[in-house]
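What follows is one structure encoded as structure tokens, with my remarks underneath.
Note that this complex is displayed minus one protein chain, with the remaining chains in position.
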Amino acid sequence: MSTTVETIIIGGGLVGVWTAYFLAKRGRSVIVLEKESVGAQSSGVNFGNLRLQGRYPDQYPLSLRSQDLWERLPELIGDACEYDRTGHLYCAFNEAEAEKLAHYAKVSRANGIAIEDLDRSDLDKRFPYMGGKVIAATFSERDAVANPRLATPATSRAAQALGATIIENCRVTGIEARNRGFELRVDDGRTFSCTHLVNSAGAWAADIAARFGETVPAFAAGPPQFVTEPVPYFIGPSIQTIDGSVIARQIPRGNVILAGYPRTASDPVANRAPVPPHKTLAGMTALARVIPALAHASVIRVWSGIEAYLPDMIPIIGPSHAIPGLFHAFGFCGHGYQIGPGVGLCLSEWICDGHTPTPLAAFCIARFKSEVAVSEKFKAEFDSGGQSR
Amino acid sequence: MKAIVVGGGPAGLRAAMTLAQHGLEPVLLDEAARPGGQGYRSPAPGIALDIAALMGSQKAKYERLHRQFEAARDTIDYRERTSVWAIDGHTLFIERNGHTNVLTFDSLIVASGATDRIVPLPGWTVPGVFSLGGAQIALKDQGALIGRRVAFLGSSPLLALAAKQYQATGATVAGVFDTAPFYAKIRAVPHLLHAPHTALRGLSYLAQLRMSGVPLHFGIEPVRIEGCDRVETLVLRDRTGREMHIDCDAVALGYGLKPETQLAELAGASFAFDKSFRMWLPVIDADGRAGPDLYLAGDGAAIGGADAAEASGTLAALALLADTGHTVAQSQIDRLRASIKRLRRFQRGLATAFAWPHRDAGALPGETIVCRCENVSAGDIRAALGVGLIPPELNRVKAITRCGMGRCQGRMCGPALQEIVAAQSGAPVATVGRLRTQAPIKPIALSAAEMPR
Partner (left out) sequence: MDEPLPHARFIRAVPRNGKRLQFVFEGEAMSGFEGETVLTALLCNTGHVRQFEFSATLRAGFCIMAACQDCWVWCEDGTRLRACTTPLADGMRLLSSPPPPEQV
């Protein structure tokens, strides 16, 4: 006996559960199929940054819509998930980087985001713990953080309360297009059918797209991350150097979390995201350079995640170009946590209304029909030639 | 051929000596300041302890191991105070005196030993409560007692041994309190006969303690430790349900040993759940092979005690030598295999005699701190499972509650966490998973980072 619903979502990451949340909110029938537990992959292990400044320019409408959702978490899902409007300090070590910062600030401002320019003397006054090698920074007050370990399970719970069905430990093994809909088979033999299918399977999503002839040059990676032991709380904003060597924040409990480039290869088949220890060492050195007072703090745990990256470093969001009723949302290239709720909202609008008011043309999967240029960002974030180790 | 041995206890020392005897120049890395590991620790220079007297019946083996290692020292590249914090392929990442470095190997023997397996109880974080193994190390390494009036609590043959050593060195033993009933020990006799000397030794300690008037209690239930910033009272319930209040200023706590498997895991070993020990153990063959170029020996592979550690260290080294084309004596291998098998069977007997009180661990009162690093209580864990937020899987429970996320990476709380999650969810303990190891396996300061060339 096959279970029939309007929409099936493959993948219970942040994107999948927010899509389910908004569909259920509009009274639509929806099932999420998750091969592990919700938020077990990149949505649950990421750095937790809800950064607005320095984003890909065409992503601002989506990004701002998503930030608004993050800001209303208690009202929407009944749980703040440790959301904290810490602000974000973007730092430059030299003149060239400072110029890049100024450019980002211009784009951010054009999108209505308030950015403060700080020189070294401003930093000394407001963020005196910043190492002397940082010469300039921009500060964006609306940027925030939230705890990734909590966000996806909490949203999943809220979606269920609204009537969505979330099935965990259930891997989709077969998908077939059948008379204006889809039939799915999962690893325990059950079958499901639906008219709308959302492919939000993270690092596993490209294989699903490929079944419909939509091949994209996605590969799995993640940033090397670590966390220090708790030290007295003194770092307010989340801090990022423009060279990517340091993306760091301190949680009020005291631990300092670090992510950084170069990113590192992960293995979606073996389900492993090992961090090469030399990247941990590089991150340790970099963090001590940016915040010297942390030099004596100890690293207690490292991890990374399994996420899909694309050579142009922007995601795929929107309807399939191969088959009606199928929607893709994957390849978030390390920045899908901030836009996750917004992506869910847009997908729900597409499914319910046939369109979304948010401009998303830049993220269309059809762009991979011709060769896509490798972005500068890609070159900056990966070791030479995309080699991650 | 570059062989590295990690761990300077009986297993690691024997492994390194065996490799050296066959002409290899092994590197031996050990975190401690002096060879001997946890069980065969020697006193620090300047501490006038008669260690031989303290070692009692193990004296001869203790002295032989140290003497032979001393004699072999020139043939072994021994690096003390060196801790391995990560492994990547055939590269070890080490830390020594606040500096990091790397070492590459062709073959690796991990002999990382064990630590105490702990069941928390309310008040176990109060200063004055130490692990049972720690209480012995304070004495053997430092010639110090953890208190004046010391209570020994848990389920372990080492309780009586440590109590006897403490008594002999001037402490008042407030009592030996074993959570396993005495009949469990009788029931285990057939297993214990696999190593009758060791079994008899255990019984003789008990007899000697009893004769000197030390209270011995079996089948007790730990209730709590009272005292604010120092231990004042240990509260227990005896078999009849009567509360006992034991006046003491220190408690030594231990429920047997638990292998330190973090390095084995980072080096690629796989794990299987062992029903008699109720823990996940690395999978090894009869000689200690755990994967390509990877060998495990001693308590870090399977709890077996010092004799088994020495034998398995030698055997792992012989396996490594055989695998890399050296000629080794098959008769020696056969003999070692047989004795390790016998000794490990004896440990299974001990696991019955000194049972891991998994029901008590699963039923800890809600206010009990389980994770002493992150301050997570049994109630916090049950609450997280209660809202249906997470499946009963240890790594998910850790992600939500922080239990096992702190500096010790679940070494102290892991066994209790496993039992609480199994008990609360009604799932068989073998299905609730195993806390994954992440580097660094010990905290490492940012300032120690030096990029390998």
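Read from first to last, the chains carry the letters A and B; within each, the first residue is number 1.
Throughout what follows, contacts are C-beta pairs under 8 Å (C-beta built on N, C-alpha and C of every residue); 3 or more make two chains touch, one makes a residue touch a chain.
Being a predicted model, the structure only gives us computed values, none of them experimental.
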| remark: Which of B:104, B:142 or B:330 touches the missing chain? It is B:142
| remark: Missing-chain contact, candidates A:102, A:162, A:293 or A:364, resolves to A:293
| request: Consider the whole complex, including the chain that is not shown, and state which of B:158, B:412, B:432 or B:449 touches that chain. | output: B:412
| Taking the entire complex into account, which one of B:91, B:352 or B:375 touches the absent chain? | B:375
| said: Tell me which stretches of chain A touch the chain missing from the display. | reply: 128-129, 229-232, 234, 253-254, 293, 295-298
| said: If the hidden chain were put back, which residues of chain B would touch it? | reply: 31-33, 38, 43-50, 81, 83, 115-116, 125-131, 133-135, 137-139, 141-148, 169-171, 228-230, 249-250, 260, 372-375, 406-408, 411-412, 442-443, 445, 447
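Methods note: only the chains that are shown with their structure count from here on.
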| field | Residues of chain A that touch chain B when the two form their complex | value | 37, 40, 44, 149-150, 153-154, 157, 168-169, 228-229, 274-278, 280-282, 284-285, 287-288, 294-303
| request: State the interface residues of chain B toward chain A in the complex, per the touch definition above. | output: 85-88, 91, 93, 100, 387-391, 393, 396, 399-400, 405-407, 409, 438-440, 443-452
